[in-house]
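With one protein chain withheld, the remaining protein chains of the complex are depicted in position.
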Amino acid sequence: MSGGSDERIPVGPQHPSLKEPANFMLDVDGEEITGADLTLSYNHRGMEEAAQRKDYLQNIYLLERICGICSHSHTTAYVQAVEELMDVEVPDRAKYIRTLIGELERLHSHLLWLGVGGHEMGFDTLWHYAWRDRELVLDSLEELTGNRVHYAINTLGGVREDVEEDQFPMLRENLEEVKERAAYYAEVVPEEETVLMRCEDVGVISRETASELCAVGPTARASGVPTDVRKEDPYAAYDQLDFDVITHTDGDLLARVIVRLEEIVESCKIVEQVLDDMPEGDITGANRPTHTLSNMVEEGEAISRYEAPRGEDLHYVKSDGTDTPERVKVRAPTMANWPTVVEGLKGSYIADTPMIVAGIDPCISCTARIGVEVTGDAAVSIDGGDRKLSLDDLSDYAKDWYGQEVN
Amino acid sequence: MKGIPGRVIPEALRTLGKERATVKYPHEEADLADRFRGKIEYEADPCTGCGLCERVCPADAIETENDGERFVWRYDISRCLYCGQCTEACPPDAIVSGQDFELASGNKENFVEEYGFER
Partner (left out) sequence: MSFAMDLVYLLVFPGFLFLSTAGMAVQYVDRKLYAKVQNRVGPPAVQPFADFLKLLSKESIVPEAAERDVFVVAPLFGLAGVLTAILYVPVWGAEAAFAFQGDLVVVLFLLSIPSFALFFGGWHSRNRFSDVGTLRTLTQLFGYEVPFFLACLAPAMAAQSWEISTVMTTLAESPLALVLLLPGFFVGLLSLQAKLERVPFDAPEAESEIVGGALVEYSGRKLALFHMTKDIEFVVGAGFLSALFLGGTAPLYGIAGPVGGFVAFALKVLFVVVLLTVVKAAFARVRIEQSVGVFYKWAVGIAIVQLLIVIAAASAGIGGL
């Protein structure tokens, strides 16, 4: 391998370090990376198009399946947007239950990330410890909602399942153990020498760069940008809860690890408050059966923001008065964080690629959304020219590409 | 050297004494929560043939046929999301969520359940 020659190393679309397909073409010089090319959208499933064909209630279950780890984030954000268009009052108890499930989801997501990060570093022991402790959170979620992921707890106007009195002891017991383990990880992981060797000064993103690139979530907070939707634009029960926004100043990979570890500790505190202060009341504010609510959505558009474990999740819903939405647009948090990955990759080593990519907690299933307008200006241009395509044109193009019959 | 090498070793050695975290499924039975949403269970007796279940299902897993004389209720396990919306929508509670999750089969025909009754 002659020095100075630029070789292209493909990481993906199938690669042991990636949990989902994505393609990074790295220009390398020896072990150092000089440039990177991202290709996402391998996981594009046409969610937004499918959402236009189902009614508002069915869309909850569809949008939940955008991602398995942040499923509650997507349903809550969507349901909040629809409830704005619907003029229904969500009772306090339902808001508290949504917060409870949301924070439990943050716990399980961050513990999952801790394990995956450990595995990318070659630290399999940390991986198994983190995932063993994650089982406690998943057991709690299964008791509360009936499923370990894809909880389907939200419905238009409130939640579907109540938290019974006899479930509180189990929840508190699991929470105590998770708190203990979280304190252990927050103390031990940043002290282990090999973790420091791998994570310190890797993929540094300054505060200015993070602000400029509009990073969200723990990625931005680790660079010192204190953005948190739960404080800026409180939803559900967050305006009544007392918690801190965890930030760090260094902006390197170690900072992102520390921010997530401390967020686990913080989330445990929030869950404790929710369990202590849970108000009495109904779990749904609608006074009609839920399957009739799709017809009650008025014309208009609404935006809803939610602090998913990965950052700010944004849902836009446009209604035309019928029982199916006219347009649903999802901007997942990982979408906003990809430019920081490209920035972080430049100037670092090949060995750091999986770590830097894992550092933003990527969810490629969340990211892959492409909008195609059926009428009016179709904003998709395939060959880079001015040619604009409608949905039918795109379909014919695809068939032609794959050598099938074009009708 | 800013950190402590081998910081995890005390915990690692302590773990040797702990009971293993793995469950020996399928030799041991899986411990399910009460609210676990498995395959739905349908009873023809309370069913009025209203078709609400078919209307609310997000995955088109339930199909009904009603020609005035005979009502057929068809359920496809492979399409079902196990969300439980049909159980909520059904007025006489003819559909409830069961706990069965061992549904794998090598034969696609086994995935469709069909019930019919005379109206």
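Read from first to last, the chains carry the letters A and B; within each, the first residue is number 1.
Criterion: a contact is a pair of C-beta atoms (placed from the backbone, for glycine too) under 8 Å apart; a residue touches a chain by one contact, two chains touch by 3 or more.
Note that the coordinates shown come from a computational prediction; the quantities given were computed from them, not determined experimentally.
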#### Entry: Candidate in contact with the missing chain, chosen from A:Q52, A:T194 or A:T292
A:T194
#### Entry: Sole contact to the chain not displayed, among A:E120, A:E307 or A:E343
A:E120
### Chain not shown: contacting residue from A:T227, A:S267, A:T353 or A:T367
A:T353
### Query
Of B:K2, B:R20 or B:K108, which one is in contact with the hidden chain?
B:R20
### Touch list for chain A against the chain that is not drawn
1, 7, 9, 15-17, 31, 118-126, 128-129, 132, 192, 194-195, 197-198, 349-354
### Query
What chain B residues would touch the chain not displayed?
5-6, 8-9, 12-13, 15-16, 18, 20-22
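Keep this in mind: only the chains that are shown with their structure count from here on.
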### Task
Would you tell me which residues of chain B are touching chain A in their complex?
1-8, 11-12, 15, 21, 32-37, 52, 55-59, 81-85, 88-89, 97
### Message
Using the touch definition from the top, list the residues of chain A that touch chain B in their complex.
### Response
54, 57-62, 65, 125-126, 129, 132, 135, 139, 142-147, 150, 152, 160-161, 184, 188, 190-196, 200, 289-291
